[in-house]
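Here the complex is missing one protein chain, while the rest keep their positions.
On to chain A.
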């Protein structure tokens, strides 16, 4: 690492492009499949170009860094860096992304929702890209989890297939659980180093390896990486993920998803590698996975399953190389990552073409395709030979390097264990590669293919053809084509610049003999395949999916039992537990901390307050006692509200008193309306013991709250209110500080609150609409409420009195609204007062009569209020201030100060309208239910109107 470049803005853009691009395909799919694919390719291509612009610097050994602070308190920043390793992976991800986009355009059928596919693909690509260029490990973890989520969507893309859904779920469970382990490991690592920046962590290898937390961190991180890279014993998810469409398999299992684990091991190599623990865990796991995957692959008849297990085997190879811990082995791993990408992606695509054309992937039903689809056969053969490690193809080179490293690795004192097993892996690899060629393309042409195969259109074989070309070019001119990139990437892994000579001929080395054995052994195994297959199929072997399903079912059953035991639908029990727990926690907090001496004197208690207290206490007691008689309880709750309002007045809170008393009125009307439909009495259901228990909980909680209140009332605390008092007039332009806080200082809160209130109103309306569509409507129509009704529902006295009071009440409301900024009042209270005035009309003259005279819909009023308040807030932008905060500024110019006043007034108008609309909509909804209950519609304001008789008499007389 010779130099660092910082402040480059390309990197965040590269990371962001796929996510932005993911928005496009869903829209573009209407323009046709080709347009959709082209627009998917666009962000990928753009990111690739930017990467290309950065490449020359990186190839010279520079590290490009960029950093944006996000949550510095957590050590989380959006920081990216690009070194050789990142460049190689980013290039693979983007380049393969383009090829896959092209291939998928032709692979997916017209019935598949293509927009969704490309959206998922771009999201996944973005997540992968994020992993390889993240500098902050917390950010890396976020992207890591994102790959699990997006790959879930991709694997389960064919939602109608149960295998697809199950495979996706399994992949998510395994890689997601691994991700959780990794989070733990990464956090430990960050704690050891004291920074979450990878560039810092990579400098601290010595400290980390010396730390006593090294082993836990190593194990946790490796679980994450092994789960992602399908290492034994987590390998089983990968073959099941093959239920995905082939483009997904080709992308996930060659260049991206499964390589993420390998990438992470390579990334962490300078920090974690080089210890015994690393060697024995990583190299051994890799070795086992390599051999096991290759054995299973040999006996798979499904083309994609064969390739899946071969991928498992090759991932094992990479893991083993990284596990060796030597620099040359790491370099070989980096080289093989590149080679494996080229031949495996092409092989997956070839398998996809065969499946697409012949309508089967079963090797036993194929054969002889070389004559029918020569292009596909040529591509498949070249890439499969590379997989086998045949000279002049790139797979040979990295396999040589691997065998070379394996040849001189000592495992637990044994000089033979690793070389022999590695050779065995190579033999098996040759065997299944040859089988892929021989049993699919060679042999006689058959006449029983499910569909007559022929070569696909150019678009479909162009991608594998390009990859096959790379296979050959790298195979023949390794040093020229891949050398620089491999060197710089390997340099990034090992932390010092390497000079790996990639060449065809290494002389007579042990590796050469091992290769020769491998090829010869492969031929023998292929020849013996039929009898061996019979033995294999007959032999009992553990089925991973059954074990996994059993495990998942067991866990689900346990969780189900636990949660249905705890969560049995008894809401009153949850509430009791919740309250008791809260009281207990309060007690623990109370007993844990000391309490200082009181600093405030008690205020005197005048007689009227004492009377009020007694009234309140008696009212609460009678409410508890009377709660079964619901109407009585409602009357009593009105008394309590009144006493609370009185208390507010006495204790210098006129605004609160006004609000409380008007809310009280509206609440009681609402409950009265609701009680019309509900049972009038509560039956006695709970046992005395239960009542005693509830009483004990309630009294304990009450005593606790009283003590808490008493404790803090006698002690002073520093407050921020002095600011509000000092700036209310000069900054907010009003003398009623409470109102200025509502509309100015904390206008944002108020804005949120009126929106909540508006939503509550609309929710009630929606609930009512849903209710009147369902069985409740029938029940309402069939219920008989006639006994509840008064004979004189709209009495003359009340109609006339409310009619006369209407203008007075409205005037009071407007007055309260206008003076609100300087005197007690304001939009909230005015809204409530006016709604009471309107409700009086509803009550006196009936719902239908009043509704017919209602000009503005209440929904509109809510919306209008929110819009006015919002626009007023946005108006602050015109003054160059942030949303709703203009009043914080001090404006000495007379004109602007006046503007400030106006803006608060308008905001309060919005509050007023929303409150009015919401309250009215709520009561309106309840009244509509009454209409359904068979309430008659009155067209006249009064049931008995004396003026009618006068008119009638006059008509008779005249």
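Things worth noting here:
One rule holds for everything that comes next: a residue touches a chain if its C-beta (ideal position, glycine included) is under 8 Å from a C-beta of that chain, and two chains touch if they have at least 3 such contacts; residues count from 1.
Keep this in mind: contacts and distances are computed from a predicted model.
As stated in its UniProt record, the chain not included in the shown complex is "Multisubunit potassium/proton antiporter PhaC subunit", which appears among "Acetyl-CoA synthase subunit gamma", "Multisubunit potassium/proton antiporter PhaC subunit", "4Fe-4S dicluster domain-containing protein" or "Transporter". When you scan A:694, A:857 or A:945 for touch with the missing chain, the hit is A:694. Interface note for the absent chain: among A:414, A:451 or A:735, the touching residue is A:735. Within the whole complex, the absent chain has one touching residue among A:714, A:848, A:864 or A:906, and that is A:714.
Only one of A:630, A:803, A:859 or A:931 touches the absent chain when the whole complex is considered: A:630. Checked against the full complex, the candidates A:26, A:443, A:459 or A:647 give a single residue touching the omitted chain, namely A:647. Interface residues of chain A with the unshown chain, by the touch rule above, are 568-573, 575-576, 579, 600, 602-605, 609-610, 613, 616-617, 620-621, 623-624, 627, 630, 633-634, 637, 640-641, 644, 647-648, 650-656, 659-660, 663, 666-667, 670-671, 674-675, 677-679, 682-683, 685-686, 694-695, 697-699, 701-703, 705-707, 709-710, 712-714, 716, 719-721, 724-725, 728-729, 735-739, 741-742, 746, 749-750, 753, 756-757, 760-761, 763-764, 767-768, 770-771, 774-776, 779-780, 822-824, 828, 832, 915, 918-919, 922, 925-926, 929.
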